[in-house]
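Shown here: the complex without one of its protein chains, the others still in place.
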Amino acid sequence: MILDSQEPTGPIETRWERHRQSIRVVNPANKRKYTVIVVGTGLAGASASATFAQLGYNVKAFSFHDSPRRAHSIAAQGGINAAKNYQNDGDSVWRLFYDTVKGGDYRARESNVYRLAQVSVDIIDQCVAQGVPFAREYGGYLANRSFGGALVSRTFYARGQTGQQLLLGAYQALSEQIGKGKVTMYSRREMLDVALIDGHAKGIIVRNLLTGAIERYAADAVVLATGGYGNVFYLSTNAKASNVTATYRAYRRGAGFANPCFTQIHPTCIPVKGDYQSKLTLMSESLRNDGRVWVPKNKDETRDPSSIPEADRDYYLERIYPTFGNLVPRDVASRAAKKMCDAGFGVGSSGYGVYLDFKDAINRLGEKNIADKYGNLFEMYERITGDSPYKKPMMIYPASHYTMGGLWVDYNLMTTIPGLFAIGEANFSDHGANRLGASALMQGLADGYFVIPYTIGHYLASQTGGFSDTSHASFGDTEADVKAKIEKMLSINGKRTATSFHREVGKIIWDKCGMARDKAGLEEALGRIPAIREEFWSNLCVPGTGSSLNQELERAGRVSDFIDFSEMMVRDALTRDESCGAHFREEHQTPDGEARRDDENYSHGAVWEFTGDGNAPKRNIEPLKFEYVPLTQRSYA
Amino acid sequence: MKVEMRVWRQDGPDAQGKFESYPVEVVEAMSFLEALDVINEQLVEQGQEPIVFEHDCREGICGSCGAMVNGRAHGPGDRSTLCQVHMRQFKDGDVIYVEPWRAGAFPVLKDLMVDRSSFDRIIQAGGYISVRTGSAPDGNAIPIGKAVSDEAMSAAECIGCGACVAACPNASASLFTSAKISHLSLLPQGDPERSRVLEMVKVMDDEGFGSCTNHGECSSVCPKGIDLRYIGRMNRELLRQLVHPSKGQLA
Partner (left out) sequence: MSTATSTVQMVVGSTIFKKVVMAVSGAIMVGWLTIHMIGNLQVFLGPEVLNEYGHWIQNAEWIWPARIVMLAAIGAHIWSAIALIQLSRAARPAAYEQKRQTTFTSMAAKSMRWGGLVVVLFLLFHLADLTFGVPGASAASFEHGEVYANLTSSLARPPVALLYIVANLALGMHLYHGVWSMIHTVGVTNAAVQAWRRPLATFFALLIPGGNIFIAVACMTGLVHTITGH
C-alpha cells in the first residue's frame, strides 16, 4: 500500500495556499459533466454536497435516515472552535494549530492540522451568513467561551445545541440545492459497498431501506462522510444507527484504515443502569468546573451518599492530581474513574459510577447560581435518572463518544482508493490520538465547506467525467457480494439477536480495548472475537425478508461489520506498543499515570490494509514529522 | 413492574393495521424505547418481526422518534421526546397504547414509522438563506441584537419530529413551518429573502396539512417548547408580502 500524503512542503503558513495553486482545477463549464456521490449528510456530508452543487457539480447525496437533518452531528452540545481572536486574548491560527497537535499527542499530520486552524475562521463566517444563531453579547457581537481547558476563549456556541444549529445550517444549504434540483437526495438508503473500476471508485451499492431493493449508483468520485465507529463499544453516546459499515466495507475494497484504536472516552456520562441499557448520555464536561468527584472510602458503603460524612469520602482526583484536581483532561479523569471502580469503590447499581457532587458549590454560590449555570443539565440528568443533582450527588461514568481513527486520507482527503474520499469523523486526519473539545464540528465543516470542494477537482480533472455505466461488470460483482451477505444473514435462522452479539463484542472491546489497554487483555480479546463471529454466522436470527423494510436486517449487517472491525481495532491497540493520547497502554505510563509516548518507534499513523477474509490485515505506516510543534510530554499532576 | 403495551402494527402504507398486545416486564429506570427494545428482542428470538419504530440519538435532539402514547404525542411529561420518557412515569399493571403519528401528510410506512419527508420539502421551498460557500463577510460584520438573536434561536430549536402535526386537531404543520420562517426572517441575513414565506406556506398547503385554529396543542407537546407566537409571526410575514415585498424583489 502506497501512503503518499501529497503534503506540500515549505513554510506551513502558506502550504494550503500554494497547494490550491498547484492542483488541477475543473473549468466552470465542465463541472456539470461530473457527478459526485456523497454518502452521509451530517455536517461534513451536507456541507460538501451543498458546496459541490454550488460549484456546478452534479451531486447524489445518500442518507440512511429519513432526512439529512437527523445525522448524529446534531447531538453535539458544546461548541465549535475557531481562531477568530474576537476576545483579544491572544488566540491565533498558530495557537489553535499548536493546541490541536499537542492535544492530539503528536499523532496527527501537521500540514492538515494547520489548514484546519486556518479555515476555522471561514467556517464561522459561513455559518453566521447562513443564519446560525450563535450566542451573542449585548452589543450584538458574537460571544465565545473557553472549552475543554483551552487557555483562550475560542469556542462559538448556540445554547447547548451547537451541533444542531450547525447541522441545520448545512441541511438548509443542502435543501436549497435539492430544491433547485442540483442535488438528488436519496434518503433511507444505506451504502453497503463501493464499486471500483480499474481501481478507481466509480459508484456505490446501496440498499433501499423501505423496499429492500439493492440499487446501483455511478459517479465520477465517491465521498464518504459516514461518521465514526464509537458504537463498536455497543454502549456509547453515539446515536443508535451510527456504524462502521460504509468505512469498513471501503476498507475491504482496499482503502487503508488508520489508527482504529484511537477512540475518545468522555468522562462525564450517565452510568449504565442495567442490561437493557441501549445507549449512554453525555453530560457536559463543564460540570467538572464546580462539581467534586468522589467515591466512598469504604467498599461496602450502603449509606445514602448525602449522609456519608466527609471523612468517609475519597475525593480521588483532588488527592492524586492536587494541581488540576477535578479539571484534569478527559482521558485522565476517565481512567481515574475506571481505576476506582475496578478496585471496587464504584457506586450505583452496577458498581461502575462515581459521584459528582455539587453540595459544596451550592453552599458556596447558592442554588440559584448553580441553577443558572447548569440548570438545563441538571434537568436532563433528573429526567433520565429520576434523581435531582441539587439534592443528591450525580453519578457519572466515562463513555465512548468520538473516534479519532478512520479511513486514511492524504492532504486532498482522498483514501488509498483513487476517487474515494473520506471527510469528517470518517477520516483519521486531524485529531491525532486525542481530540480537543469543540474541534469535531470544526473539522467536519472544514472538510465539507472549505477543503474537499477544492481538492476533489484535482482528482476529477484527471477523469473524463460523465461516468454512468452501472451495468459494468464490477457493479454486478459488487452487488452480488452484497446480496450474498444479506441472503446469508437471513438464512441462518438461529436463536440470537444481532443486538445480543453487539452487546457481547462491545463488552469485550470496552473492557479490553477501552480507556486502558494492556497486552494480555488485548490478546485475550483477539482470541475471543473469532468465536463471536463464528456464532454470529451460525446462530443469528433475522426474521422477515430482505425485500421489504427490515430494521433487524439493517442492524445485523452493521453488527457483522462491527465484529470484524473490532478485531482490527484490537490489533491496532496491540501493535501500538506505546501510550499516546486516548490510547493508554498500562505498560507505558509515567510515574504520575500519564500516557508515555514512544516517539522513536511510534511517531506514525498505522494504516491497516485488508488482505482477504481469514488473513491478518497488513500494518503499513505513514511516518509523521513534527517540524513546527516540538515533541513534549504532557503532564497534569 | 409489568405493563401491557398495545402497539399499532401495520405492514405497509396500504395495509390494514391493528393494536397488538405485548405484556412486558420492565424496570422503572428503563426508557420507553428500551422497553420497546425488550419486546423486540423477545419477538426476534421467537422468529417474529419486531415492531418498527424510528429512533436514533435517544437524547431528544435528532427528532427521529415519536408516537402517540395513550393519545399524547411523545407520551407523558412536558418538553420531552419519546426517547426521554421513562417507565417510572407509568405504574405496574398499566395498559399503554402506542400509535403512530396520524396525518395525511405523514403516511404510515410500517407500524410506528411514518414518512415525514413533507417537512423536508417545506424547507427545500425556502427554509434557507442562499449564501455561496466562501462569500460570507466576517461573522462580526453584522451585529445582531441579543434579544433578536435569542428569539431566532428559540425558533431554530425545532427538531422536526412532527409532534406538532400529530397533536394538532387539524394536523397542521404551522408550528414547524413558522419556526423556520421566524428563525430566518428575524435575522438581518435572512431579510433579502423574506418572500420565502410564500413558497414555504404554499408547499405546506400543497402537502395536505390542515390549518391552524390556535388550539395550542402543538406547542404544548413540542419537545423544545416552540412557542405559538411564531405562528403569528408567520402570518405576519405572509401578509407583509402584500404591502412590503422582500428587498430581494422589485415591488
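Going by the order they are written in, the chains are A and B; count residues from 1 in each one.
As a working rule, a contact is a pair of C-beta atoms (placed from the backbone, for glycine too) under 8 Å apart; a residue touches a chain by one contact, two chains touch by 3 or more.
Just so you know, these numbers come straight off a predicted model, no measurement behind them.
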Shown chains touched by the chain that is not drawn here: B
Among B:Q42, B:N70, B:Q89 or B:N140, the residue in touch with the chain that has been omitted: B:N70
Touch criterion as defined above, residue of B:P23, B:G47, B:G104 or B:P137 at the omitted chain: B:G104
Touch with the omitted chain, as defined above, among B:Q42, B:Q89 or B:N170: B:N170
Chain B, residues in touch with the chain not shown (by the definition above): 8, 19, 68, 70-72, 97, 99, 102-105, 108, 126, 167, 169-172, 193, 195-196, 198-199, 201-202, 204-205, 208-217, 219-221, 228-229, 231-242, 245-246, 248-249, 251
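Note that only the chains that are shown with their structure count from here on.
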Inter-chain centre distance, chain A versus chain B - centres from mean C-alpha coordinates, in Å: 27
Residues of chain B defined as touching chain A within the complex: 12, 27-31, 33-34, 37-38, 40-41, 43-45, 47-50, 52, 54-59, 61-64, 77, 80, 84, 86, 88, 109-110, 113, 115-117, 119-120, 123-140, 142-146, 149-150, 152-153, 156-157, 159-160, 183-184, 187, 189-190
Complex contact set, residues of chain A against chain B: 47, 50-51, 54, 65-72, 74-75, 84, 86, 122, 124-131, 133-142, 158-159, 161, 164-165, 168, 171-173, 175-176, 178-179, 185, 187, 210, 237, 239-241, 273-274, 276-279, 281-282, 383-386, 449-450, 453, 493, 495-497, 499-500, 541-544, 548-552
